[in-house]
Structures are given as structure tokens and as C-alpha cells.
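Only one structure is covered here, and it is reproduced in the block below.
Removed from the display is one protein chain of the complex; every other protein chain stays in position.
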Amino acid sequence: MRREDTVVTENIEIARNIYQVTFKGEIVSEMTEPGQFLHLRTSDQYMPLLRRPISICDVDIDRQECTMLYRADGEGTKQLSDKRQGDQLDVLGPLGNGFPLDTIKGETALLVGGGIGVPPLYYLSKKLVEKGVNVFHVLGFASAEDTFYKQQFSELGETIITTIDGSLGYQGFVTNYILEEQPPYDILYSCGPTPMLNAIEQQLHPERAYFSFEERMGCGIGACFACVCHVQGDETGTSYKKVCSDGPVFPTGVIQL
Amino acid sequence: MRREDTVVTENIEIARNIYQVTFKGEIVSEMTEPGQFLHLRTSDQYMPLLRRPISICDVDIDRQECTMLYRADGEGTKQLSDKRQGDQLDVLGPLGNGFPLDTIKGETALLVGGGIGVPPLYYLSKKLVEKGVNVFHVLGFASAEDTFYKQQFSELGETIITTIDGSLGYQGFVTNYILEEQPPYDILYSCGPTPMLNAIEQQLHPERAYFSFEERMGCGIGACFACVCHVQGDETGTSYKKVCSDGPVFPTGVIQL
Amino acid sequence: MSKKLSIKLPGLEMKNPIMPASGCFGFGREFSKLYDLSSLGAIGIKATTEESRFGNPTPRVAETPGGMLNAIGLQNPGLEKVVSEELPFLESYDVPILANIAGTKTEDYVNVAEKVAKAPNVTALELNISCPNVKEGGISFGTDPEVAAALTKAVKEVSEVPVYVKLSPNVADIVTIAQAVEQAGADGLSMINTLLGMRIDLKTQQPILANRAGGLSGPAIKPVAVRMIYEVSQRVSIPIIGMGGITTADDVIEFFLAGASAVAVGTANFVNPFICPELIDELEERLSTMKVDNINELVGRSWSSCYNQS
Partner (left out) sequence: MSKKLSIKLPGLEMKNPIMPASGCFGFGREFSKLYDLSSLGAIGIKATTEESRFGNPTPRVAETPGGMLNAIGLQNPGLEKVVSEELPFLESYDVPILANIAGTKTEDYVNVAEKVAKAPNVTALELNISCPNVKEGGISFGTDPEVAAALTKAVKEVSEVPVYVKLSPNVADIVTIAQAVEQAGADGLSMINTLLGMRIDLKTQQPILANRAGGLSGPAIKPVAVRMIYEVSQRVSIPIIGMGGITTADDVIEFFLAGASAVAVGTANFVNPFICPELIDELEERLSTMKVDNINELVGRSWSSCYNQS
């Protein structure tokens, strides 16, 4: 983990308000674990003050380049979308614990992503494919215009797109599709909005699954206690996990959803 | 007077920490009075919060371009120096009352500038020459490296450079030169640090002279009372002038130095 | 302009809830050259004192992160000139005036209040009991509930128009002071005035402001203002004119949600002199998007409604 002023090599809009930014820096050599995130400073002034956590989406270790996808929505991400090629980008990371790859024994992994939770699954999928794992992607979006990386995921394995309004692919939620079609899998990885993670846990009861969580962060390194979550089955109410340093990826059943 | 998001056409360093910025915009058509200033926003965030007053140095009405010279020193002017061609520049102005040209009867005008007080004299000099006035410039700097626009001024009239360390031109203060050489003049215009204006008033006792003043500003338009100065000979202590809207140019003898 | 923005407060019938804050708009003359002052909801004019005041020596302003310090020191031409020159000038506009008044003794306030309230276009007074920049008093009126209440009562007795009391944020318990002035008869509250702050120049090693300390305003203080309005609006039943760091239409809405019934814009006028009319336009649009019929509906929603918290 380090802090580095990297250099933006590209920053383009790839779907409605969704941007793909690529930067170059030595820090990239440390980015070997999918599911980890970077903590970005979008302004060199203090507006906004805090860094923004964004997941690693793709890494090219040889070229020392890393790609992230983000939704330009609030103050910080809008600033990020103003960065041009050659601009500096202050990156802290890689942070947190990503998706475990060592433990995978099964032959098929189901990767379920929702909206802006999709990006970290791309690097994960690449790593799984490298290990010979069979990957199956179910990626949910609001609408066709919000969809991205369909092609990229398809190159790695079967890829189902679901949209809530049915404007592309299967109409409905990712869980609707999975319940209906019952794609077989040995392990499930997911990243997306909490209601989606909740639905997966409640409706699919996956035996082995890892979820990536989001929580507002301060430091991003475990020091400020901004990002704590309650632990399932903790009766004292004092047990906790920090999303930034204990997570953001946890096995199902750990975090109280 | 208006506020406009103009476009930077050039921004270059022309002497040690001294930059020349040119921008284009409709607002330029209003800039007909030398000695007026512009109030610039250097950041679209609120750091720094306030605008920066910078004098008009040159205007090309036909091309709608205005040039300013500034020293990149503090937070705001450093930000300004980061602007690149094509960037937006939020300009409010033109503000204040400049150097009066109508009243000029004499044949020779002495223009005395000190450091970053030199820029507004350039547009003034151009306007005087247009009116057929004979101009004589005495421009003081700390050192050769800090000197700028020698060539430009020379094209308009005789131009003496003085430097404190003697590394270029006459060694000494502008007032030393004038006292020694006694260049003849009918009217004197000056802009520069207060000690210089004070020396001119105390040592040269010019009969007809106009000084341009500086004071920290809030609004720049006369509403906040940040930039008030005491008036000479006011016994009640309650008379005042606002540098931004009554000035920045005043006849000698008005402002208490 | 639709009815979305119109509001009615004691003494202030406003086309929209936006007014420039006292001290940041002079007496309107400069801004009258930039846009039609009749487009404003109201105008808060610079503090008027009995005698004319030069104010503090310069420098009077300094910048801080996201904010600014000022120590103008209540410079103003004095009661007589305000009544004979400034207020008549403003009469040519169709806009209610909230006249800010200051003093160092109760009698000063009472005298100024009585006379200013008689001006035809002054439809409400704003008692400045919180100016941090005058040594001889000012702020002490704003930190002691009993003193604040006594002053309010004295002014209420002579004023022909409703009285708003402008509260200081430099206190431990603003609710008690707010309740004290409410009980003393205040028709409304203005909050907040500036926080006390200082900046030191590293070159001179002295405070930048000649007055040393000054009042902190601008975006930096917005969270303090929102918190205080949130607390006070739940505990009083008089309306609050909210201010402190407002720069966007979203900020205006945030103040309404916190419990303000109108807002004043101060420092932002220096950054963009066209801010008030721009905010009025943007606010109208924002309310349409939010499907709010009148901005009144938003007052205090952060504590009054049962919206789910995420």
C-alpha cells in the first residue's frame, strides 16, 4: 500500500454517467488482488475534503496501468470525470481484502453484479479464468443505457444482462433470473447495492459466497471507525467489522445486512 | 460591468514569477478606460473564496482580447498561473475608475511604475499616445530578472528602467532617478507599492498627479466596505473613499497615504 | 414568477425567500446597477447605528479555507443619513426592507429602532445582537439570554414593525437564547451571524486583520448554521431567516429542511454579485423537479416528517 501521484492516460464516458479512467503508476504493481479498492483524491484543494473509494476494475501489470469504472454523480466523482489525459491522480492503495481465490475448489463461479458494483467483478473474472475456473456472469442494470462492459465480460464467459425495464437482455432483477434459470455454480461472488446482496442471501441461500460491501469512509485504512458494520448473530451489539480494512469483501453470513 | 466566463488564449511566464495571461470574451468591449481593474475567480470551488483584483494591461477591442500581467505569489494567483489555453476564466468587470484622460492638457506625461504596479500604465500609455501626448516612462524593479515589458513601453516613448540592485538600467529607486535627472512633465501618473507613492508625493511634490491604490478587497464593487481609506485632512476621521469603486485611481492629495 | 416561491413572514411579504444578508449588500446602490432589486424577496441592509461610524482600520478581510473573516466594524453613515438618503433610494423598488440595527447600549438600539421603523419601506427590523467586530458591546448582548431578552423587549416597545433578532453562533446553548428572545416578544429570528475567527500572516507574524479577530462567514460555517437552525426551529414557534454559507439552490433547500422559513445570502454576493437573482431562478426549477408546490412545505422537514432514513 502506498500513495502516489499517478498520471491519467484516458478518461471517457462509456455509458450514461459511467466513466472509465485509466492511470499509470508504480503503485499498479501492487494490485494483484481483485476486489481491492483505491482511495482517490479528486481535488488538490479541500473540496471535497475526503478521498473516494473506487474498485479496481482491470490491471495491466506490465504497462503499470489500472482501469476503474465509476459513476459521475456527486461532487468528487464529477471532479474525477473532469480529469484529462496527462493530469495527476492521487491514488492511495490498494486497500482492503479482495475476493479470495486460493480457496476456490469448484469448477464454476457465478459472478453477480449490480450497477456500479459490476466493475470489480471484471478483474475477478479475469483472475478466475486464468486459474481455469468456469465463469458465469449475471449483471443487472436499470436500463440499456446504463449497461457497460457486456462485450468484455462475454469474452471471459457466459454473460447475462438483466435490466429492470427490460430494454436489454432479461427483464427483471438478477435474482429473478437466477431463480428462474437456476444456473449451476459452486461458488458465488457478488458486488452491488445492499438490497441486491440481501435478496441474494435471502432468496438464493448460496452455500459459498463472497459479497463486497460499501460504506461511507473516512480514512479507508481502518483508523477512523467510520465504516463499521454490525456482525451477524452478535448479541452484545459491540462486535463489528470495518468495511475498509476487514473487507470490503466478506463471506456471506458475516455482516448483518 | 458584467460577469463572464471568458476563455484563456495564452498564459505564459514573462519574468521571474510574472505571468502574462490573455483571454477572450464579450466583456472586453467594455474595457475602454485604462486603470480599471478586473475581479477574477481563480477556482470554481471556494478555495480561495474571494476574487482577485488585477489591472487591465492591454486590450484589443477588435479581437475581444484582454491581457493582464500578474505575479504568481499567493494561493489565487498561483491557481491563475495553472490555467491553460482553452480553460475558462471567470471575469467580473471592468471595475472602478481609471486614469482620467479627458483632463489632460499638458504635452508630456510622466508614467512612474513600480514592480507589479507597472501593468496598468501600459494601457494608459497607449491611450495617451493615441491622444498625441508625449509619454516618458520610469519603471522600477527589484532586479533585472523581475523586469518586464521594457520593449513594449519603449515602442511608445522613452523608457527608463531602474533596479534596486543595479542589475539593469539605473541603480536606485524611481524617485532617485527622477530627482537626479529631472525629466520635465506636465502630469504624472503612478502605480506601485504605497512606499513608492508616498516617496513620489513627499519628494517630487507633483502639481498634477494621479495614483492608483491597492487595498484588500471583498466585493470589488463598493458594497462591503473592505477597501476603505482615510481621506487627507479629514479631522472627524469618518470620511473615507473606497478603493474599489471610488478608485483605484485618485488624484494626489485625496487619500491619506 | 409562479407562486412556488412566495412566502409571508411577520412584516415580510416576499415574492421569494431570497434576500441579501445585512452587511453584504450595502444599501443596495451598487447592486441596483446590476439587476432589478425588485426581483428580490427582501433586502437586508447594512447595520445602522445612531452615529456614523468609520469602522475598523484595514485590512478588514482575510480568507480562510472555504470562508472569509471580516472586521468591518459596522461602518455606516449613521441613522440620520440612512433615513434621509439610503432608505428613500430603496423606495423606488418594490421590495420589503429588513433594517439591521446595532448599538452599544440599549438606548442606542431603542432610538435607532424607533426611527428606522417609521420609514415607509422598512417592514421589519433585524436586531444585530451578535456583531463580533465592535469592542464596546455588540456580542455580549448575544451571549446572555437575559440581556438579549431585555433588549428585545425594549425594542419591541418602540418598533412599529415586527422585530427579528439576529443570533450569535458563538454560544454553548443557542436554544435558550432563542427561547428567551421569543418570550420577550421577538417576531422572528435571524441566524446565524459570523463565528469568531482569526488568521495570522506568517510574514508579519501578526493577525492579518487590523482588528486581530473577525467574523467567519461563507461555506465553511454552513454546517454550524444548519445544526443551529435544526435545533432552534424545533423549540420555538417564530420563523427563522436562515443564513451562513449559502451559495447554491441546494443550500437554500437544506436550510429550509433544517427549519428556516426564508434565507439570506451574504458572502456569496462577493464571489458572484448576481447570485441572488440566479438562486431565485434555480430554486424555482429545483422545486418543479421536486414537485413541491410551495417552498413553505419544506420548512423543518428534516425533523417533522417520517421519511425513512437510509
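Order as written gives the chain letters A, B and C; numbering starts at 1 within each chain.
FYI, contacts are C-beta pairs under 8 Å (C-beta built on N, C-alpha and C of every residue); 3 or more make two chains touch, one makes a residue touch a chain.
Values in this document were obtained by computation on a predicted structure and should not be read as measured data.
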item	value
Visible contact partners (per top-of-document touch definition) of the missing chain	A, B, C
Listed residues C:V61, C:L216, C:I240 or C:I295, member touching the removed chain	C:L216
Listed residues C:T64, C:N100, C:S190 or C:N269, member touching the removed chain	C:T64
Sole residue of C:V61, C:V171, C:V236 or C:V265 that reaches the chain not shown, by the stated touch rule	C:V171
Hidden partner chain, residues of chain A it touches	1, 3, 41, 46-51, 75, 92, 215-230, 237-238, 240, 245
Chain B residues touching the omitted chain (full complex)	46-47
Absent-chain interface as seen on chain C, which is shown	64-67, 69, 143, 168, 170-173, 195-202, 204-207, 210, 212-213, 216, 218-224, 226-227, 230, 245, 250, 253-254, 257-258, 298, 301-302, 305, 307-310
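Here, only the chains that are shown with their structure count from here on.
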item	value
Contact distance in steps, from chain A to chain B	1
Comparison of A-C and B-C by number of C-beta pairs in contact, larger one	B-C
Farthest-lying chain, centroid of Cα atoms versus that of chain C	A
Chain centre separation (chain A, chain B; CA means) in Å	55
Centroid spacing, where centroids are CA-atom means, of chain B and chain C in whole angstrom	36
Contacts with two or more other chains, residues of chain C listed in rising order	65-66
Sites on chain B at which at least two other chains make contact	46-47
